[in-house]
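Missing here: one protein chain of the complex. Every other protein chain is in place.
Naming follows writing order (A and B), and every chain is counted from residue 1.
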Amino acid sequence: MLKIEKLVKTYKTGDKALKAVDMEVPRGQVVSLIGPSGAGKSTLIRCINRLVEPTSGKVWLGDVEISGLNAGALRRERRRMGMIFQEYALIERLTVMENVLSGRLGYVGFWRSFLRRYPQSDVNEAFRLLDRVGLLEMADKRADELSGGQRQRVGICRALIQNPALLLVDEPTASLDPKTSRQIMRLITELCAERKLAAIVNIHDVALAQMFVQRVIGLRFGAIEFDGLPTALTPEVLTAIYGEEDWQATIRKDGESGELSV
Amino acid sequence: MRKPDTLSDRIDRPWRKPPLIKSLWLRWALAIGAAAYLAAAVFSIEVNWLRVYEGLDRGAEFITSFARLDFVSRAGDIWSGMLESIIMTVTASVVGIAISIPIGLGAASNIAPLPIYLICRGVIAVSRALQEIIVAILLVAIFGFGPLAGFLTLSFATIGFLSKLLAEDIESMDKAQAEAIRATGSKWLQWINYGVQPQVIPRLVGLGMYRIDINFRESAVLGLVGAGGIGATLNTAFDRYEFDTAAAILVVIIGIVMALEYLSGVIRARVQ
Partner (left out) sequence: MPVFPLGDDRLGWTRRTPVARLVRWAGWLIGVAAFVWCWNRISEVTTWFFVWDAPRIAQDILARATPPRWSYMDHLWVPIWDTLNIATLGTLIALCLAVPVAFLAARNTTPSRVFVRPVALLIIVSTRSINSLIWALLLIAIIGPGVFAGIIAIAIRSIGFCAKLLYEAIEEIDPAQVEAITATGASPLQVMSYGIVPQILPAFAGIAVFRWDINIRESTVLGLVGAGGIGLQLSSSLNTLAWPQVSLILIVILLAVIISEWVSAKIRGAIV
C-alpha cells in the first residue's frame, strides 16, 4: 500500500534528517515509529505527504508515485492521506464542525468552502464521526473551548472525513495525560481496524506503542535501526535505538495487560 | 425548541455556521445601518471628476518626477529646512523623554501616591487629546513663528505618548523583582533604580527610538503652520508645482525615516 524507497532528506543547514530509508506498510497495518528526538520521525512522515520536500528517493501510495507529482495532483493524493498532529493543529477560532469539515477542503471548491456550504453528505459524515468520538454536542463550540483530549478527537475526525487510505500520525499523545493518551491511541487503532486503514504513528512513549500497534520501526540518526513485532523490543534493541539506559521499567512484560489501568 | 443533541436529530439537516451576532434582528439592523451610512457618506462627497481627470496628468508628472529628483535648484532651502527639522527632533526628543520619565513614574498606579497619579494622568490625557498641529498653531500664536514653537509642540506630544506607555509598562512589571529589592531595605530612589528601572529600560529605549522617529515625521509638517522645519519648503514646492523639488524632499524624509528605523532596530537588539 505504502512503499518508500531510498528516501533522503538533507536540510539546507546540512543536517541529514533521513539517510536512504526503505520501508513498506501493507493495507490495514498500524506501524509505530519510535526513536529519540531528532531521529527524523517527523521528517519521514512529512516527506510522505510532501509537507517537507524530500531531497531524493521515491514514495508510492498504491500505484501512484507521490514524489513526482505536480501541485494539483499532489493535492488530490493528499486527500488520501489523513494527518493527525501533536498539538492538534486545529483552527482555534473556528467551530468544531468547521474544523471537521475542513478535512473535505480537497474535495469542495473554494467558494463552497468559503461560504461554508458543504454538501449534505459531508455534513452527515461529519456528524457521524463526531458522534463516533463522542463529541456530537460540541459541534458548534469553538475549538479553543475544548480540552486537549477532545481537541485531538476533533483532529482525528478531520483526518478521517478525508476518507483516507493512510493515516499519518505525528506524536498524537505528546501533549496529553497518560489516561487520555491511552484513550486516543485506542481510538486511533480501533478506527484503523474498522476502516482497514494503514497508519504510521510517531510516538516517543515506547510502552504505549507496544500496547496498541502490530509493528514497531525504530529510527536513529535518520536510518532504520529496528523493524519488527512490539514483543521483540528488548533492552538491547532499545539501547541500539536510543543509547545506553536502564530499559527494564519501560518495556511491557509479557502477560501484563495494558488495558487494566484505563 | 429542544436542543438537537442526538445523531438522528442532526443528520440530513442543513448545517450552518453559528452567526457571530446571535440576534437576527440586531444582525439585520447593523447590516442595514452600515449600508445606509456608507451610501450616505459616498453620496455626500462632491467629486469634480473633470478636475480629477485633469489632475491625472499632474499625478503622472509627480510620479515620474521621482526619476529626476531635483536637489539643486532649492538646495539652500532644503538643507536649512532639513537641518531645522533634525534640530527640532533632537531637542524635543531629549527634553520630551527627560520629562516623560518622572511623569510616567507618577502615572503608574502601583508606585505613585494617588494625588500625583491623578495629576500625571491629567497631563497625559491633555497631551494625547490635542493634535500636534493644533498645539503648534496655538504655540505659534503665542510664541511667534519659528522652531521654538515646533520644539515645544513636539516635546509636549512626546510627554503624552511616552509617559502613558511607560506607566503601562511599569504597571505590568514583575512584582517579585521589585519586592525583592524593597525587602533589602532600600530607599525609594534605590528601589526605582534597582527594582523598577532594569525591567522597563529595554522597552523605554525601544519606545524612545520610536518616538524620535515619530517626532521627525511630525517635524516635517509643522512648517505648514509656521512652526519651523522642512514643511514650509515642501509647501512652497507643491504650491509652485515644483514636483522635482517636492519629490527630492520626500525622498530625503523617507530615507531618514528608514535610517532611523534601521538604527532603532540595531539599538533595540543591543539593549535586549
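Operating definition for what follows: contacts are C-beta pairs under 8 Å (C-beta built on N, C-alpha and C of every residue); 3 or more make two chains touch, one makes a residue touch a chain.
In this text, all values refer to a predicted model and were calculated from it rather than measured experimentally.
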For the chain that's not shown, point to the residue among A:77, A:122 or A:205 touching it. A:77
Residue among B:78, B:111 or B:137 that touches the chain left out of view: B:137
Among B:33, B:102, B:122 or B:146, residue touching the chain not depicted: B:146
Would you write out the residues of subunit B that touch the absent chain, in ascending order? 37, 41-42, 44-48, 51-52, 55, 58-59, 62, 83-84, 87-88, 90-91, 94, 129-131, 133-134, 137-138, 141-144, 146-148, 151, 217-218, 220-221, 224-225, 228, 231, 234-235, 238-239, 241, 246, 250, 253-254, 257-258, 261
Chain not shown, touching residues in subunit A: 49, 51, 75-79, 81-83, 85-87, 89-94, 98, 102-107, 110, 113-114, 155, 158, 162, 168
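Note that only the chains that are shown with their structure count from here on.
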Write out the stretch or stretches of subunit B touching subunit A in their complex. 5-7, 10-12, 14-18
Along subunit A, where are the residues that touch subunit B in the complex? 95, 97-98, 116, 118, 120, 123-124, 126-128, 131, 136-137, 139-140
